[in-house]
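What you see is the complex with one protein chain gone and the rest in place.
Then we have chain A:
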Amino acid sequence: MKSAKFTVSALAVIAATATVAGAREQIQVAGSSTVLPYATIVAEAFGENTDFPTPVVESGGSSAGLKKFCEGVGENTIDIANASRAIREGEVEACAAAGVTDIMEVRIGYDGIVFASDINGNDFVFTAADWFNALAAEVVQDGKVVANPYTKWNEIRAELPDQEILAFVPGTKHGTREVFEEKVIAAGCEETGAAEVFAAEKADEDAAEAACMALRTDGKSVDIDGDYTETLARIQSSPNGIGVFGLSFYENNTDKLKVATIGGVTPSTETISSGEYPVSRPLFFYVKKQHIGTIPGLKEYVEFFVSDAMAGAGGPLAEYGLVADPELAATQQAVADEATMAK
């Protein structure tokens, strides 16, 4: 009997406190693991310098974050989704279907994507074409489409070192993969002229585009589904490998990694913001405007994030590896006006 009473009273206590637990006080953020370090830096500073509690920041990936974001409006849904790519049409529709109609899109800056290898290895001077030839499933030789025959970098171009081809590229669940395919592989496909040959040989445009983006599956290109820490560990165990990293990760590990140049340009926040270094992508977060006013500090957090002191060229985010947005002032204005995305 004692135990039964105990159970009932325990359940009663839980039920009672469930009703007591009032409005949510802290901002909830989820999404891209690329944006995560920036978001935590801002959240920490926001908590330190204001009376609002520090926002809770979850990772999990852009797509997972946006899915959570679009679950609905209310205190048990998140307020902000971080994303390393722009929101997709389908996601906006899913949001609207769940009642999330007013979304503010905030671009916080740019992130560079770099190729880096073991610090003691060879120096690399790449072009996008080299990467296409090294990693594509099919390449063009003498005007004909053949399965990728290259096994060493110097077979592709004589100036490249005599080293086995082995690349650790982000897995398909990463937003980085999309950028890598678009800005490197597809660009290389165009550069080498393979795109034209594919267009002539394949049935339709989609098939030709797919042929451009298809990576080889013979073990020379390895998908990394984990984080950059895993890519780094793989490079340390097989020093022939070349990994694809975010600029900020590389900048925190310059004593272990050597960065490759693309067309002779070394990646840095300066070369990326000037556009000389070609492989970069914008980073975003999306705010549920319907929560402004309900969740204390939400607008203040967004304004704090895009302020010059945080996201500006000399701020802590830039120090960590974010490429400051030259149009930050426009973003600040949009945030102040609470401008939502065009429907």
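We adopt the following convention: a contact is a pair of C-beta atoms (placed from the backbone, for glycine too) under 8 Å apart; a residue touches a chain by one contact, two chains touch by 3 or more; residues count from 1.
Keep in mind that, in the parts below, contacts and distances are computed from a predicted model.
Participant: Which protein name, taken from UniProt, belongs to the chain you can't see among "NADH:ubiquinone oxidoreductase 30kDa subunit domain-containing protein", "Nitrogenase iron-molybdenum cofactor biosynthesis protein NifE", "Phosphate transport system permease protein PstA" or "Septum site-determining protein MinD"?
Facilitator: "Phosphate transport system permease protein PstA"
Participant: Among A:T101, A:N253, A:T294 or A:T340, which residue is in touch with the absent chain?
Facilitator: Of the listed residues, the one touching the omitted chain is A:N253.
Participant: In the full complex, which bits of chain A touch the chain not displayed? Write them out.
Facilitator: That gives, for chain A, the contact residues 1-4, 6-7, 10-11, 13-14, 17-18, 20-21, 24, 26, 28, 30, 33, 36-37, 39-41, 43-45, 47-49, 51, 53-54, 56-60, 71, 74-76, 78, 119, 227-229, 248-249, 251-256, 309, 316, 319-320.
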